[in-house]
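All protein chains but one are shown in place.
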Amino acid sequence: MSSTDGTGPPDRPTDRAPGPKLDLGPVGHLGDRLFAGLARGSGGLVVAIVAFVGVFLLALAIPALADNNSSFLFSRIWEPGGDNPRFGIAALFYTTLISSIIAMVIAVPIAVGVALFTTYYSPKRLAAPVSHAIDLLAAVPSIIYGLWGILFFAPILRPVINGLASALGWIPLFEKPATDNLGVVFTASVVLAIMILPVVTAISREIFAQTPVAHREGALALGATRWEMIRMAVLPYGRSGVVSASMLGLGRALGETVAVLIILSVPNGNDPWNSSIFAGGETFASKIANNAAEFDSPEKTGAYIAAGLVLFVVTFLVNSAARIIVARSGPGGKRPRKNRRTGDKAAQTEGATP
Amino acid sequence: MTTLAANRPAYDGKTLDLTGKSGARAFRNTLATVLIVLCFLIALIPLLWILWTVVSKGYSLLLDANWWSQSQRGITVRRVGGGAYHAIMGTLIMSLICAAIAVPIAIMGAVYLVEYGKGTKAAKVVSFMIDILTGVPSIVAALFIYAVWITVLGFNRVGFAVSLSLVLLMLPVVLRSTEEMLKLVPDELREASYALGVPKWKTILKVVVPTAFGGIITGVMLGLARVMGETAPLLILVGYSKNINLNPFDGFMGALPTMINQDRTELALEPAADRVWAAALTLILLVLLLNLLARLIARFSTIKSK
Partner (left out) sequence: MAKRIEVSGLNVYYGDFKAVEDVSMTIEPRSVTAFIGPSGCGKSTYLRTLNRMHEVIPGARVEGKVVLDDQDLYAPGIDPVAVRRVVGMVFQRPNPFPTMSIFDNVASGLKLNGVKDKKKLTEVVERSLHGANLWTEVKDRLDKPGAGLSGGQQQRLCIARAIAVEPEVILMDEPCSALDPISTLAIEDLIEKLKDRFTVVIVTHNMQQAARVSDQTAFFNLAATGRPGRLIEMGPTKQIFSNPNEKATEDYITGRFG
């Protein structure tokens, strides 16, 4: 027994009586176990949900695919169910991809411009409201985009389409179709571009704002103009971020349902398939939504689920590509928002910086 | 030495020219500025245009008290009257049920990723699964619930099925934003709490989560705003009803997006068109309200006094 009291200098007052031996045993960790269990359970649940979704959709799609009398990947026919089910996704795949890619091509340069505007061009007081206004675009439900797109925007776009078609009509992609149909792939693409603009803008803005001051001032110190500074310092730093933002935007566009459903006119079944972006068409999502009434037999439902699975896989690949780019890239690609915020917090405590 | 000095032109007595850059560079700089400002203006056009369209065409019905208190029961496309009460309630009920299921799972899942699983294989798997879930298009989520709820379990198309499919869409959004917020809580606060002899779970519940609370709520609001505007699950999983139905487990249910969808093919008829735009404006207002609320909470909650 070592004496734990009486070792202090005797002249020093103490207001604490010598206590009993310290209890350092377990303090009861029922709460800890329960809470950790809940947390782990939630994590597990997420895994279970995703696995369940995958397995379930596959289980329903496989029998339908097995009965399919046509090439699922390369056929453009869509006649599921019945005695002779024949369906393929080639046309859906084409329309989905081409509309989303055009949307991306239109949206990305504008988004980069807007992001540069808010980070390096606009007066400070204007930057925040402008950012919020663009974010507002993301808050508008897609069905409203669809309505606005077909009713108000499509007629305005008509002359543009006519002009493009007469100039480039010799390329099948831009071939002018026989009818003056408003609900064409190109219109859907432009509306999709507007819809993904806020996503791409928001991410680009964040990355651009993070260009290290040293890089920017370094460029300016060399006598660069503002544009040269952006080209030398900001764009190289933010490139991977912009690429991944574009991929995320593309992922959004691929899966967009209602706006496309409202805008695109479904081609007449008897017409020959048309590859022009100035014709109507159907994407995966619009096809499925359009035919919800047809989900009466497991075979038919299975065919749509198979199409949905393909959409899911494509979206997933695109999103993964975005993430891989972010993970691989250099300083500009990491999500540095975290660092910045903690930095701010640190600055609040006085004299915290060593 | 002498060569070095010789390479440098002799000082010619003129003052340095600090007035400007060379013409081509200045031109490129101006051009870039013009283009960038142009981008900004182009981006504003659709925003203003859409808002103007919806507000100017939709506002009049919203001023009528009936709009907020009556359903469309017995009102045909050609007739004026009725309201959006059934659809507003339907939208609220379905999205709130969704939030009630998704938010607890999302927050606890984020707690797992940040506080318990950090760096482990299991956490990487969970994280990967969330990435997958993030990419699930709404139509696929709807299709999945259709397959489970209707094809396999044999239930009817009801509001609850919509809520379930919305859970799949909301869960990853809220989980990721919560995760980000929890990561922003400095480790020093956790350590301060541990050093007081506070168990881990109480540290998380009473110190970490409250510190991140504003951000978490913001994420929830944004997630809610997102699912409220979703139309695809409604089209597939519940029929549109013009009547007031507050029971998510029985019968068709109205919702704002499907109310828009219902009459969108009849826009030539003025009463129908008015209703469509009024419903659209109502939906935008609802979503905007949530967004604004999210911003407000985010702004005022970083430090919460007792």
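By letter and in written order, the chains are A and B; residue numbering begins at 1 in each of them.
Everything below uses one rule, namely that a contact is a pair of C-beta atoms (placed from the backbone, for glycine too) under 8 Å apart; a residue touches a chain by one contact, two chains touch by 3 or more.
Just so it is clear, the model here is predicted, and its values are computed rather than measured.
By the touch rule given at the top, the unshown chain touches A, B in the complete complex. Considering B:E188, B:D250 or B:E270, the position touching the chain not shown turns out to be B:E188 (whole complex).
When the missing chain is restored to the complex, the residue among A:P26, A:P123, A:G223 or A:P272 that touches it is A:P26.
Residue-wise, the contact with the chain that is not shown comes from B:T211, picked out of B:T211, B:N261 or B:N291. Considering the complete assembly, chain A touches the hidden chain via residues 1-2, 4-5, 7-9, 12-19, 21-27, 29, 346, 348-354.
Take chain B: the residues that touch the chain left off the picture are 118-119, 186-199, 202-203, 206-207, 210-211, 213, 302-306.
We adopt the following convention: only the chains that are shown with their structure count from here on.
Looking at the complex, you find that chain A touches chain B at residues 27, 29, 31-32, 34-36, 38-47, 49-51, 53, 56-57, 60, 109-114, 116-118, 121-122, 130, 132-137, 139-145, 147-148, 151-153, 194, 197, 201, 223, 225-228, 230, 251, 254-258, 262, 284-285, 288-289, 292, 295, 298, 301, 304-305, 308-309, 311-312, 315-316, 318-320, 323, 337-338, 341-342, 345-346.
Within the complex formed with chain A, the chain B residues making contact are 21, 25-26, 28-29, 31-33, 35-40, 42-44, 46-47, 49-50, 53-54, 104-109, 111-113, 115-117, 122-123, 125-126, 129-140, 143-144, 146-148, 150-151, 168, 171, 175, 180, 183-184, 186, 197, 199-202, 204-205, 225, 228-232, 235-236, 257, 260-261, 264, 267, 276, 280, 283-284, 287-288, 291, 295.
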